[in-house]
Structures are given as structure tokens and as C-alpha cells.
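Once you've had a glance at the structure underneath, I'll fire off some questions.
All protein chains of the complex are present and in place, except for one that has been dropped.
Note that the chains take the letters A and B in the order they are written out, and that residue 1 is the start of every chain.
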Amino acid sequence: MISREQRILSGKGRFIDDLELPNMAYCVFIGSPYAHAKIKRIEVNKAQKKAGILAILIGEDLVKRTEPLPALSDFSGRPGWLWRTPRIYPLAVEKVRFHGEPVAAIIAETPSLALEAAEAVEVEYEPLPLVLNAVEAMQEGTPLVYEEWGDNIQLQTVFNFGDVGKAFQEADRILKVSWRENRTSGFPLEARGCLAAYEPMTETLNTWGSYQCPFRAQHYISHVLRLPQTNVRVVASDIGGGFGNKINPWKYTVVCLAAILTGRPVKWQESAREFFLTGPHQRDVRWEGEVAIKNDGRILGIKARFIQDLGVEISNRDYAAPSIVAACSSVPNAYRLQGLRIEAYGIVTNKSFYGAYRGFGKDKGAKFMERIMDLVSKECNLNPAALRLKNFIQPHEFPYKQISGLVYDSGNYPAVMHAALKVAEVDSWRKKQEELREKGQYIGIGMAFVVEPAGIAAPNARFSGLVQARVRITPDGLVEVYSDRTEIGQGAEKTNTLVVSQILGVKAEEIVIKPVTSDVIGMGPISSRGAVYSVSALVRAAKGVKDIVVKYASAFFQDDPKNIRLEDGRIYSLKNPENSLSFRELADRFYFRPGPRGLPKEMQLNHETLLDVSASWYSPISAENPTTSYTTFSSSADLALVEVDSETGVTKIWKYIHVHDAGKIISPEIVDGQIYGGIVQGIGEALSEELIYNERGELSTDSYTDFVIPTAVDAPDIVIRHLETPSPYTELGTKGMGESPIISSKAAIISAIEDALSPFRVRILEAPATRERIRRWIRNSPAR
Amino acid sequence: MVVNNSLPGNRARSNPMKHFVGSRAMPEVNYHRPKELGEALAMIHEFKDNCILIAGGTDLIPALRRGTVSLESRNLVDLRWLKELDYIRRKEDWIQIGAVTRLSDLEDSEIIRKYAPVLSDAAGQIGSLQIRNQGTLGGNLCNASPAADTAPPLLALRARVLLKSLDRQRVVPLDQFFLGPGKTLLMPGEILAEIQVPIPQDEERFCFLKLGRRNAFTLSIVSVATWVKVEQEIIQGIRIALGAVAPTPMRALKSEEYLAGQRVSEKILDQGAKIVSGEVQPLSDVRANAEYRKDMSYILTRRAILFCVTPNKSKEGDENFTSRGEF
Partner (left out) sequence: MKIPVEVKVNQRFYRLEVKPQETLLEVLKNRLKINSLRRGCEEGECGACTVLLNGKPVCSCLILSPEADGGEVLTLEGLNRDGELHPLLEAFIENYAIQCGYCTPGIIMTAYYLINHLTSFSEQTIRKGLEGNLCRCTGYVNILKAIEAAKKEKDSGRWW
């Protein structure tokens, strides 16, 4: 079987754009021009009569036919939590609450006809006052996104870990800290889309498309459309990037409903602009707090207020509510803390909803802590590396129970840090920095150290730790792999192939990674869990098949199972390696000639007559220790050398170094690729990416023209080194990775810019550090 | 290309009262392809205001998709095929550039590189390789975005434009061509046919700088083109043109007036550049705010003039001349 890359480069890609069914119709959404308005009247009759229009769905139609979008996380009733779930349908009902919110879906023979019919759709709006800023949204008398709530708080709770009172009592100094990340998200080059078709004979709704998590999607779609889950089948097509932005199939439910109602296959392919307007947004958080420290740089405790701007909600259109939990529990990062107290708020505003984006929530606490490290380093005049080394969890302390309740599996943070320092030439950079300052040139050295939790099993939040994997040898000797690990570009197929190839001794060409569908139970590739849950389950399934093969071969070759080898696609016994079986030969004998009659009696009596094993896996540490929802913790140290032009605010990245410890690595090239990509995304977040709404609540940054991501010219060369501290909890010692690069790079670049601007005494409290902002910070600096 | 555009930076939004429609289809057009210039002029004369001209399409096609350009009549006249408008040639003391010349041809042209390299430099920084292979000089000028990158160098070069209609033609200095964002001097039935650039003399020095939100493939937040003629350390002649800081590409006349005749010194250049920041009238939009644009007008102008007056200064290895380190 050729690899996915070979297939795509041979012109056999199967992205949603490539999928077609006979008699296919198209779904086009119409979105509100207003950020907040009552829908007084919506008139589709004229449009419905136009040529080639099969149906037009509006909110009221959905109220009749569908369930409201389910709350994918529900924290109501949790002690100490204020939690609200809005009642939301896939299309707007009675009110629109963000710019572009879909008010109607046109199902037409062609997208052109849908475009023409859209002109005839009449909607009368009564604009309402809007609120676009979380801090404003918390004030008295502010416009309310959901009137029935009485305020704009969707979530409010306090996280109290350890003993923060004691920490502050023992402190030598208390420092004030503030940090803000502005709104951004992933927006892979391929936007969302799907094709849905209802098959009346089997009463099955089939849907293919850019579904990052087919099993979840099946669950969600069947709930919304009131279908038994067994009658919904979701198949992931080739996906042009996910990053978490395609986890939940909100708008896809309307396409599926349209297929049922019209009896025709219906395809939806989102435009880039639609994705920006109505896609999941992320980041957009503020921290204000205090840090209690000792003079020698030990960080004792942190008190903070955390405000996350959720847009219209964080509960129904995507799986993101636990991101606030992740944000607050990731604050300790790689360090020992005595106490941590965070007042957390999730505030609704008239912007697109909050979703998942690489990092999810784990990123925010870590970035906050790294900003604190820089602050403490400057205030106490301590070397930033030495400061971190002093506060690190030490290698002998693992498994380490963090005050957040998370149990960190393994790690060697000092080794990672020292490796990074070794590759970089910080001393010579510092010397150069001094020289250049005389000439009015400003270079800066930035550092970040990040711990990335992965492999989640959280209760009541659809992150439950479910996974299934199945390995099956076909009668003609190929190895089929069924996994929940959808390929979104992260190398799932390649690494799954390597894992199975190593265990069964077959060549990659003999392994068939089946498209990921809802037939396989599992949460999908989220939160870097692929190398934890999916791979561990796959290992168990592959080993299960191997056991059966070995049992059979042992009887066949009349040798001890210990002497059976699987290598290069052949099975043999050490007694006589020349006499080997290919998998094809083995499968033929096993299944057909002679088949089960020819199996050893023990296998017959144990009903072990199939070369087909399905397995699951659950994190042993989550089982042993209910306070921890993550399984593995990888770590990385980043060092960046930048130059800032003090007159224009332009930042140039001269050097970038990343040292990574993600446990046992299956494929270093795949891991490197994830690191390069994540770092450049983080650089984009640090320097230019921002979703900006104007005063009318319209999203001004609604295309790649104004949502500025790095080009090949903006991306630096990146040096990577690996350390491997295996996880004691996963089958192969692998750890989830892929998110720490986007977390650490944003922190490292901000840190470097701040270091470059230290002659101006600039403290960076906000990202992105755009050219305009940098210039303003310099101009406003007291040192000038 | 004549297009109705709203203000720069706000162009991204459609009419606020209209719905956002997620269709990926292009609106219908009545397409007309004149085979030669005479036929084109006759067509445009007949259609008058009732048509839109297209050459490269790099601005128009996204605008049609978004609905920021109204195409009621749906008449689209394609000038791309007019070979008579696609040329770069030298005629005595002038360079003549056909309006339908691609930006990539402008960038690569031996004539331009030899006689007006600042224009090649600017063209090479517009959009991306793909955009430059499609977009035309005429289109860039007639689209009349205040941020059009070919305008400042052409203004610094004292370019003129040849406008043609069915029954007449006229030559107009480029300084007079732009009337406002998206608005030019072109009358209904008239097209921009040729851009004429007087060939600079040897002792004249030019510089083009632009600043965007990232290091490549970026719209200008501020762009500057300068021409300086220095003899025995006295500024004999100077022109300063800026883009993206006013309703149209503009000349900084007050600054030019101040600097002309002055002896070159850092202090004088700095003061002259500061005057520019008082002359510009930038907007705040999603790309940048007015304060930053004013500030950058000063910074970039100073750097551009400095480049022009410094003998043997080269911009090698640093296209934007905005980063000065070496590692």
C-alpha cells in the first residue's frame, strides 16, 4: 500500500473538495451582517422559488426537527462552580449574537444558484447594543449576550491548589504580574466541509469530510438529528489541517439534515472567509496577579485573576470548556510551587465561539508562568536559566504530584535546559548584545521552558479517555489497521505504520491504514493524545495479533514460542529460518487451507480462530490517581535570538533553538516536522496574528490578507535536539507531543523581544508584539 | 482598471447591511474580449460607466467574490489580450511601458533595471511571485489604492500617463492622476494606455522602501520613494513620494521644499523627514493606526533619503533596509 504522501502526489487525493456523489446538491450558509440583533422577520419564500433551490432551512425549522446543540461539557452542579449552558440550535433562532452567525442554509443544485437565491432572502434585524470585550462584559449595565443570564458569565470558579496563604506569608517579595494574549486561532488552509447522503434502504446517514474526530462527530450528529447513533456513519476524508479547529461538527449537522430532508447528497465547502467569521476562536485571555517569591528566586506562590473571552459560548459548538481548567492547572508548568489560587472567569461576548486550537488551555498557564519567570529574573537580577533550574522539579522527584493534582510521569528538565544552553552560544550572544547596544542596535535573547501534558481522560467533558484500535490480517496477507487517530497532517498514518511494522515485522507496504471512521471508538487526535492513547491501544492490538501468529507458528514449526521470529514480512523459527512463511501463506492456512481445522487444539478450544484483535487502553496513572487527567508530560526548552529595529518595531529572528523531550520517539522526522510547524505557528502568534473586531462588531480580519501568518520569509531556520525520557505509563514509553512547540515559541519570542528592549525598560504585557505595538512601547518608555 | 472601492483596510468588509453568503461561486459576468486596442476603445466608449475593465484580475476577482465591487451591468472588458498595451521600450529619453505590462516583467526587464531600477525594486515587492505574474502596472495604478506600491517610485521618477479614448488621447503627469481612494482622473470611455518615465541622469539617486505587517507578501502600511540629486553636498533636487498615508499616493511637497538647496547633514535630513510626518494624512484601519503611519513616514523617509545621499551605499542582503544586524 503506498503511503498517503505518494497517493496525494500521484493525484489521488481525497479531500472534501475531491468528493462527489451523483445528484449532489450544495449547501451554502447565509450569515448575519450584525454582531447582535433580534431577528424580527425572516422571509425565504421568494428565494425558495428560484431555479435550482431544493430547500432553505432557517432556525425555526431546526427547532422543530433537531435537538439543541448539546453541552459538550457540563459543569453545572459542580461545587464552587458557576456554569451556564445556552440553548443553541445550529442556525440562529430569534437572535443573532455574532457577525456571520448563520441564519439560513440554502440547498441548491449549484453554488452559483445558491449565491443568486441568497440575494432574495430577506431578514429584518433589530440591531442591539454589543459587547466585544470581556472586561467590559463583566461590568454593570453592559449589554447582555444572553438576557436570561442576567450577566455575561458563562463560567466562574476558583482554583485553589496547595497553600497559597502560606506561600505569601513566607515571601520575601510580592511582584505584580499581568499578561494578555489576544484572539487568534488555527485556520488551516483547508476550511471545514462535508458531504452527507442518506441511504433509505439501510436508514443510514453517511457523511464524509473534514472530520478531525469521526467517533465524536457521530455522537454529536446523531444527538442533534435525533437519530440512533448506529444509523450515522462518519468517515474522515483527507484533511487539510486541523489543529483542533475541526473537532466538533457544528455546521455539519445542518448539511446532514439537508441530506435527509431533500433525499439528495449534499456537500458543504466552507470559504476561507466563512471559516474566519464562524470558526472556533481561541487564546484571548488576561491574567492579573501577584507572585510570591524568595530573594534567591524561588517562586512560592501565585494569586491571579484569569479572564477568558469566550465569544458567544464555549460549550455547544465545540469541546472547549475544560480549556479553562487546563489553563489554570498548567500554571505551575515545570516548577515546584507551594500554592496557587486563580479566580477564573469565562465571559461571553459578541464574537465567534471558543473552540480548541493547538495548546487548548495547557498553553495559557505555561505562557503565564514563563512571563513570570522573565519578570522574576529581571526583578531579582537573576540569570533566567539559573532561575528556572532553581525552581525545576528535579529528576529524582518523578512521578511528581503537582499541586494542581496532575501527576507528572517523568522528565529531566535540567538536562533539557542544559542541552539548549549548550547548543546556543548565550555568552557570545550576550557580548554581542552589549556591543550592538552602543551602536543603537538591539538584539535580545529569549528563553522558555514548557511542560506539555498529554493523554487526557477527564470526566464529564467528552475527553473521557476512550480509545480503540484493531489490527487484522486479511486472508491475502495484508495487515489492516483501524484506529481512531485521524490523519490531519501530524503523521498518524506513518507512525501507526511504524509501530505495527516493528511489532509484526512486516514492511510498510504490507500495512494498510484504513480511513478513520466512527466505526472505531475513540476521542480522535486531540490534545496530543495520539502517541499516548491511540498508539498504546494499537500496540496492544498488534501484540494481540502477534501472540496468535506466534502460537500458530509455534505449532506449525514445532518449536517453542520463544523461538518464533517475525521479520521482514516472514515468520520462521530459529530452528530452521530457511523454512519460513509469508503472512499471505500464514493467512491462507489460517483462514482457508486448511482453516480452523488445522489450528492447534488449544487454539480451537479457546476459540482463537481469527487473525483479528481489537484492543483498548486506559492510562494506568489516571486509574491509580483520580486527580490526574493527563498521562504523559513532555518538556522543551527554547532559546531565541532576535533583533528589534527600535525605529520601526520590526523583529527579525536570527536564531532559534528547541530541545525537546517527548519520551520514546517513534519517528524523529515526524516529531521534528511537528516541532517546526508548531514553532512557526507560535511565532505568528507572537508577532502578527490577531482576530480584530471593529466597533460595529464585524470581524475585520476575515482573510489571510489581514490575518497575518508567517510566510516562508518570516519563518526562521530552527535547530532541534532530542532527549528521550520514556514515560512509565504508555505501552512504548512514548509521550504525546506537538503542542509544546507552539506554546514555547510564543513565550520565547516575546521573552527575546523584551530582552532586546530592556534598555528602554519595556515590559511586554500583551501579544502579539506587532511592529506598531513595539514602536509604541518604545516611544512610551520612561527611559527615552 | 476602474473599480469602485471603499477605503483601504475597510475594503475587506462588504456592505454592512448585506448578509455574508458562504458560496464559493463567482457572480455571473458578461465577458468581452476585444482583440485590439481600437476595438477595446470602441467597446468602452459604448459601455461608458456600465463596464469594468480587467487586466491581471488580482484585485478585481477577490473584490467580485466579496461583493465589494458592484457589477450591475455585469460587463467585463478584458484588456489582457491587447498586445499593443504590453511592452517596455526605450524611446530616446523616455521609457514607455504599456499599461498591461505584468509586474513580473517590470521587475525583470533589462531596460527598467538599467534605467529605473527603483521601479523594478518596487515591483518585486508587490504581493507574491504569483501575483506579480498576473498583476499589471496599469491595474495597480488604476485600482488607485492609496497603498499601490508602483505609485511612489513613479511619482519620484516624474512619470506621466497616456490616457486614450476612442476619439482622443492626453498625457497627464502622474501627480494629477489619483483623485481619491479608488478614484482616478479617467473619464468614462477612457483607459490608461501607457506609462511614460523620463530616463534619469546618472547622478540621480532613487530609493524605495516599504513596511508591512510581515517581511514578505504584505500590503504596505507605509511606502516611500525618494529621488535626490546631490552636487557638492548640496541637494540640487529632491522628490519624496509616499503611499498608504493619504487618500492617494502623495508627494511630500513641504519637506521637499525644505530640503531643496540644503547642505546634506544628518540633522537636516532628520528635520526634513520630520516635516513629512506632519504632511501625511493617514487613516487608522485594521492594518495600522494613524500615529504609527505618521511615525513611519518620518522614519522611512529619513532612511530613504540617507540611502540616496550616501555614496556607494547598497541594500544588499536586506530588501527592506529595516534590519541592520549581521550574524
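The definition used in the following text is that a contact is a pair of C-beta atoms (placed from the backbone, for glycine too) under 8 Å apart; a residue touches a chain by one contact, two chains touch by 3 or more.
Not measured: the values here are computed from a predicted model.
From the set B:Leu37, B:Ile131 or B:Ala290, the residue in touch with the chain omitted from the display is B:Ile131, counting the whole complex. From the set A:Val680, A:Leu699 or A:Leu723, the residue in touch with the chain omitted from the display is A:Val680, counting the whole complex.
Only one of B:Tyr115, B:Phe217 or B:Tyr292 touches the chain withheld from this view, namely B:Phe217. From the options A:Ser10, A:Asn23 or A:Ser428, the residue with contact to the chain not on display is A:Ser10.
Only one residue in the set A:Phe187, A:Trp268, A:Tyr335 or A:Tyr408 touches the chain that does not appear here, and it is A:Phe187. Listed here are the subunit B residues that touch the chain not shown: 24-31, 33, 54, 56-58, 61-62, 65-66, 76, 78, 80, 104, 127-131, 133-134, 216-217, 317.
Think of the hidden chain as still there; on subunit A it touches residues 3-6, 8-13, 15, 17-18, 186-190, 238-243, 269, 271-272, 488-491, 669-670, 672-673, 675-681, 703-705, 709, 711-713, 715, 717-718.
Operating definition for what follows: only the chains that are shown with their structure count from here on.
Remark: subunit A and subunit B have CA centroids separated by 42 Å (rounded to whole angstrom). Residues 28-33, 99-100, 102-103, 110-112, 114-115, 118, 121, 123, 269-271, 273-274, 277, 436, 441, 443, 641, 643, 645, 647-648, 650, 652, 654-655, 687-688, 692, 694, 696, 698, 700-703, 705-706, 708, 710-714, 770-772, 775-776, 779 of subunit A touch subunit B in their complex. Listed in rising order, the residues of subunit B touching subunit A in the complex are 9, 12-13, 16-28, 66, 211, 213-219, 221, 285-289, 291-292, 295-296, 299-300, 320, 322-325, 327.
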